[in-house]
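Only one protein chain is missing from this complex, and each of the others stays in its spot.
Our next item is subunit A:
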Amino acid sequence: MPPKALQATTVQGDPETYEDQNVHNVYDEIATHFSSTRYKPWPIIANFLSSLMTGWIGLDSGTGNGKYLPLPLDRPGDIWTIGLDRSRNLLEIARKAGRSDFTREVLVGNVLDNPWRPAVFDYAISIATIHHLATHERRRLAVKRLLECVAPDHGRVLIYVWAIEQDELSRRKVIEDNDPSPPIGKDVVVPWVLSKELSKSSTSSKQIAGPQVYNRYYHMFAKGELLRLVLEAAAELQLQVGSRPKAEDAVQNDTRGIEVVQDGWERSNYYVEVRLWQAS
């Protein structure tokens, strides 16, 4: 099948209602089929989770089918990742992620909320989630929530979002555009063709001819846009940006900040990893 061109779109009306209709409802409908296509962890995320200390707990914000919850596979149970998602149907899959005889910790929630004791986690990941939020402000708030939910003196955060710059391995075509480097990403809808046997509606009395197509909303990030979002969120939380100060720097006690550890592009996605620090 030839790649489908993405369609540009404009978010209209209340962004929350828009996300409900164009993201959350879609994932609930396509959960089983979607999950069957998402099983391979990306290496940078697997490496991040392998590098965490035994005894750490973390949040996977927008866990989807929970494919990162069982990691690291070489030392299972050394860390605990708790999965949060808006799609209950995806969570039903996520709670059995990795091993069907094993139950994961998952909960229904919104990535813009903060239903936790303050800064209770050691790490947080948000993989392919923030690009589903319909405004820049909401995307920034989602990043703030990640920075807020981890420990100020050692918390680690990894974020992945979809890039405008797509690689040739990806089956999707980048939207045709003459502007060489747009400063802000693009709003698009991506069709999901639900195979007939997995379609819920095939069991209903209403017969639908052919496969069902669902359009999911994405904000495709431009180069530099994710890092800018992280820096804006840090500024709002009054976090300095830079490496952890050394003892001789005589920084005021309790000064807090983030260090950008990685900032890159991989397989059609942008990612940023940061570490939080607190001067003592």
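Going forward, a residue touches a chain if its C-beta (ideal position, glycine included) is under 8 Å from a C-beta of that chain, and two chains touch if they have at least 3 such contacts; residues count from 1.
Methods note: contacts and distances are computed from a predicted model.
S.K.: Just to verify: the chain that's not displayed, which of "Trm112p-domain-containing protein", "General transcription factor iih subunit 2", "Elongin-C" or "Exosome complex component RRP41" does UniProt list as its protein name?
M.R.: In UniProt, the chain that is not shown appears as "Trm112p-domain-containing protein".
S.K.: Using the document's definition of touch, tell me which of A:Leu6, A:Ile30 or A:Ile79 contacts the absent chain.
M.R.: If we include the chain that is not displayed, A:Ile79 is the one touching it.
S.K.: In the whole complex, what residues of subunit A lie against the chain that is missing from view?
M.R.: 16, 53-57, 76-80, 82, 84, 86, 88, 91-92, 95, 102-110, 113-117, 120-122
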